[in-house]
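Worksheet: one structure, shown below.
For chain A:
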Amino acid sequence: MAPFVDIIIAALIVLGGAFALIGSWGLARLPNLMARLHGPTKATTLGVGGCLVAAMLYFPTHGMAFSMHELLVTLFLFITAPISANMVAKAYLHERMTAARDGTAPEPDLPPAYRMPLPEAASESCGWATFGAPEEAPQPDTTPRR
Partner candidate 1 sequence: MYLVWLTLLPFIGAMLMPLVRAQGRSLQTLVAAGPAVIGLVMLGTIAPQVMAGEVPALRAAWVPALGLDVSLRVDALGWLFAALILGIGLLIIAYTRFYLSPKDDFARFLALLLLFQGAMLGIALSGNVLLLLIFWELTSLSSFLLIGFKNDKAEGRQGARMALAVTGGGGLALIGGLVLLGQIAGSYELADILARGAMIQASPLYPAALVLILLGCFTKSAQFPFHFWLPHAMAAPTPVSAYLHSATMVKAGVFLLARLWPALAGSELWFALVATTGLVTMVVAAAIALHRHDLKAILAYSTVSHLGLLTMLLGFGTPAAAQVAIFHLINHALFKAALFMNAGIVDHETGTRDIRLLGGLAGLMPITATLGTVAAASMAGLPPFGGFLSKELMLEEVWHTPFLGTQGLLLPASVVIGASLSVAYSLRYLYGLYFGTRPDSFPQAPHDPGIGLWLPPALLVAGTVLVGLFPQTLTKGLVSAAAAATTGGTAPLFKPMLWHGLTPALAMSVIAVAFGTMALWQHRPLQKLWDSLALPDAKMLFERGLAGTIAIARALTDAVHNGALQRQLALLFAAAIALGAWGMAAVPFAAGTRPTLPAPPLAIIAWLMLLAGVIAVCLVQAQRFLSLIYISIIGVVVSLAFVYLSAPDLALTQISVEVVTVLLLLLALNLLPKQPAALSGTGRRLRDAAIGVVGGGAIGFAAYAVMTRAPLDPISAYHWANSKSGGGGTNVVNVTLVDFRAFDTFGEIIVLGIAALAIFALLQPASRGPSGQRLRAWLPDMPRSPEYHPMMFAVAARLLLPLASMIGIYIFLRGHNLPGGGFIAGLVFSIAMLMQYMASGYEWSTQRRRIDEHLMIGLGVLIAAVTGLGSLPFGAPLFTSWFDYFTLPLVGEFELTSAMAFDIGVALTVVGAVMLALKELSHVAQRAEKDEAHDDAPMDIDPAKLRAAPAAAEDVP
Partner candidate 2 sequence: MISMEFLIASAIGVLTAGGIYLALRARTFPVVLGLAMLSYAINLFLFAIGRLAVGQPPIYAKGLTDYTDPLPQALVLTAIVISFGMTALIVVLALRTFLETGTDQVDGKPDESPAEDQEGQP
Partner candidate 3 sequence: MSSTLIAAPILLPVLAGTATLLFRRRRRAIGAGISMMSCAGLLAIAALLLARTYGTAPEAYALGDWPAPFGIVLVLDQLAAMMLVLTALLGLAVSVHTALTGLDRKGWHFHALFQFQLLGVNGAFLTGDLFNLFVFFEVLLIASYGLMLHGQGAKRLTAGVQYVIINLVGSSVFLVALGLLYGVTGTLNMADMAVRAATLPDGDRGLLNAGAFLLMLVFGLKAALLPVHLWLPRTYASTAPAVAAMFAIMTKVGAYAIIRTATLIFGDAAGAFLLPAALATMVLGYAGMLAARQLRDLAAFGLLGSTATLLAAIALFDETAMTAALYYLLHTTLAAGVLFLLVDLVVGWRAVEGADIVPTPAYKGKIALGVMFFITAIGFAGLPPLSGFIGKLLILAAAQSAPLAPWIWGIVLVTSLMGIVALARAGSTLFWKSDTSPPIPASRAAPDYAEAAPVIALLALLALLAAAAGPITAYTQATAAQLFERQAYITAVLGTPDRSTAP
C-alpha cells in the first residue's frame, strides 16, 4: 500500500512542480498578455493543486495527522484566480485601448476589444464595461472634476 501511495504522492509532486514550470514557461514564452494569461492561471492552479493533494496524501501516510486543510488553499485559489485574471485582462484591455487611441503604440496584435462587435441583441448604447458605452469610449476619461 505504502509504496503505491508514495508513487502517487511522488507523481503528484512532480506533476505540481511541472505544471508550475509550464505555467511560468507559458508566461515567459507566449506572445501577448491575453495568451500569457492562459498559462499561469490554469497551470499554476493545477501546479499548486498537485502539490496540495500530494501533501494531503503525504501527511497521514507518513505518521502525521490526517490533513485536509490543503483544500482550503485550493478553494481560495479557485475563488481568486479567475478574478485576478479578469482584473488583469481588464487592465490590459484598458492599457491597449489607451495606447491605440493615443497612437503611442502600434495597433494591437489582437482585434481591439472595444471594437469587438456585440450581437445585434445588445442595445445600441451598450459596450464593454472596461470602456463604457460606445459613445464615450473614444475619449479617455479625464473629465475635470470641479
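Selection rule: all candidates are chains of the complex that A comes from, given by their letters.
We adopt the following convention: a residue touches a chain if its C-beta (ideal position, glycine included) is under 8 Å from a C-beta of that chain, and two chains touch if they have at least 3 such contacts; residues count from 1.
In this text, all values refer to a predicted model and were calculated from it rather than measured experimentally.
Engineer: Pick from 1, 2 or 3: which one touches chain A in this complex?
Structural biologist: My answer, from the options 1, 2 or 3, is 1.
Engineer: Under the definition above, what is the set of chain A residues touching candidate 1 in their complex?
Structural biologist: Contacts found on chain A: 72, 76, 79-80, 82-83, 86-87, 90, 94, 98, 101, 129-132, 136, 140-146.
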